[in-house]
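Okay, handing you the structure first.
Moving on, here comes chain A:
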Amino acid sequence: MTALLSLRDVEVTFGPVRAVAGVSLDVPEGPYGVGVVGESGSGKTTLGRAVLRLVRPAAGVVAFAGRDVARLRGRELKSFRGDAQIVFQDPGGTLDPRMRVGAALGEALRVHDVVPRAQVGARIDALLEEVGLEPAHTSRFPHQLSGGQRQRVAIARGLAVEPRLLVLDEPTSALDVTVQARILALFERLRDERRLAYLLISHNLAVVERLCDETVVLYLGRIVEQGRTEEVLARPAHPYTHALRSAVPELDLASRRQRVVVSGPPPDPADPPPGCVFHPRCPLAADVCRTDVPPLREVAPGRLAACHFAEEVLAEDFVALSH
Partner candidate 1 sequence: MHRLVLVAAAAAVVLTPFALGATSAATTGTFTYGTYTDVMVGWDPSTSYSNEILAMQNMYETLTRYDSRAKKIKPLLATSVAKSKDGKTWTFTLRKGVTFHTGRPMTAQAAKAAIARTMKLHQGAAYIWDAVKSIATPNPSTLVFHLKYPAPLDLISSADYAAYIYDTKAAPAKQLPKWFSAAHDAGTGPYTIDKYAKGQEVEVRLKSYPKYWGGWNGGHYTRVVYRVIPQATTSAQLLRAGEISFAERLTPQLRDSFKSDKNVTVTSQTSFQNLLAMMNTASGPLADKTVRRAIAYGLDYQGIVASLHGGGTLSHGVIPPGLLGHSDSITGYPHDPKKATALLKSKGFGPGGKKLNLTLTYTQGDTDQQLVATLIKSNLAGLNINVDARPLAWPTQWDKAKSADKSKRQDILVFYWWPDYADPYSWFINLYHTEKTPYFNLSYFSNPRIDKMIDKAPSLTATNRAKADALYQTLQKQLLQDAPSVPLYDQAYQRTMLKSVGGFVENPAYPNVVFAYDLHPAA
Partner candidate 2 sequence: MKLAIRDLEIGFGDRRVVELAELDVAAGEIVGLVGESGSGKSITALAVLGLAEAAGARVTGSIELDGRELIGAPPSQLREIRGSRIAMIFQHPVSAFNPVFRVGEIFLRALRLHGASRAKAVERARSALAEVLLPYELLNRYPHQLSGGQAQRVAVALAVALRAEVLIADEATSALDVTVQAEIVELLARLRELEGIAILFISHDLAVVGQLCDRVAVMREGRIVETGRTERVLHAPQDPYTRELIAAVPRITAGRTA
């Protein structure tokens, strides 16, 4: 069976910068979640936008339900726009500040003729209820809502067109932690109720773990590791994943780990280092890393990693290895 969303060797460039440098991944039909994690500048946001054809890939194919998204026209494009939606990070910017909540939702409903005109009002109320808001919110402007409420409206707007895939671009990172928890719960519920597929873009591993079955780790526009979320987080196969994992502050003292230190900031994406792009920061870097690009390969069943020493990282205690 074909995946709902399938990326093959997607590349996105901005001038000299290869923001996404050849990424392949699949998102099956929901309920399912694929998480994309990485630092700022890793290209994860661009990847999300490429999926929705908000930026044009320079190379590679984004296919949705077996069709090349880049070639969709007219009615097909419209139907794709209805099938794949996005929720952005900034709850302030997601909604048009000059549009009331009702109008914003109504626009979505009308563009795709989701329901007959007469039922638009009722559907708006239903959508608001579904995301935990009240019909009274219809007449509000975004600035009259709290951050969490705004994000709920944004979600409702995404849901209005009854999509099969939701791209979630850092959907909770601008929210206060208590609000974040509630929104995450909402996402969980919606995934199961609406059988949604998520492509979740986040720097927060905990959020990814909560919503995603599968995780992709992006570094400088390249996939460095990919696998089942719990496996990737429990036993990283790439030193970068390891570093990322260990840098996450843990609330429970018991689970605090010794940190794997990566030094310095990520390299300039316009001028990536030769060999393995991670080698300048990698505690394991050997000569081969400076010259040979490690391919993304299956290092364990269902696990892909792009590291010359992935097996060692997986098998041994990485921390010991790096010290």
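By our rule, a residue touches a chain if its C-beta (ideal position, glycine included) is under 8 Å from a C-beta of that chain, and two chains touch if they have at least 3 such contacts; residues count from 1.
Selection rule, in plain terms: all candidates are chains of the complex that A comes from, given by their letters.
All figures in this text were calculated on a predicted structure; none of them were measured in a lab.
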Notebook entry, point to check: Which candidate, 1 or 2, sits against chain A in this complex?
Noted result: 2
Next item on the list: Provide the residue numbers of chain A that touch candidate 2 in the complex, in ascending order.
Entry: 39-40, 147, 176-178, 180-181, 184, 203-207, 209-210, 229-235, 243-253, 255-256, 259, 261-262, 265
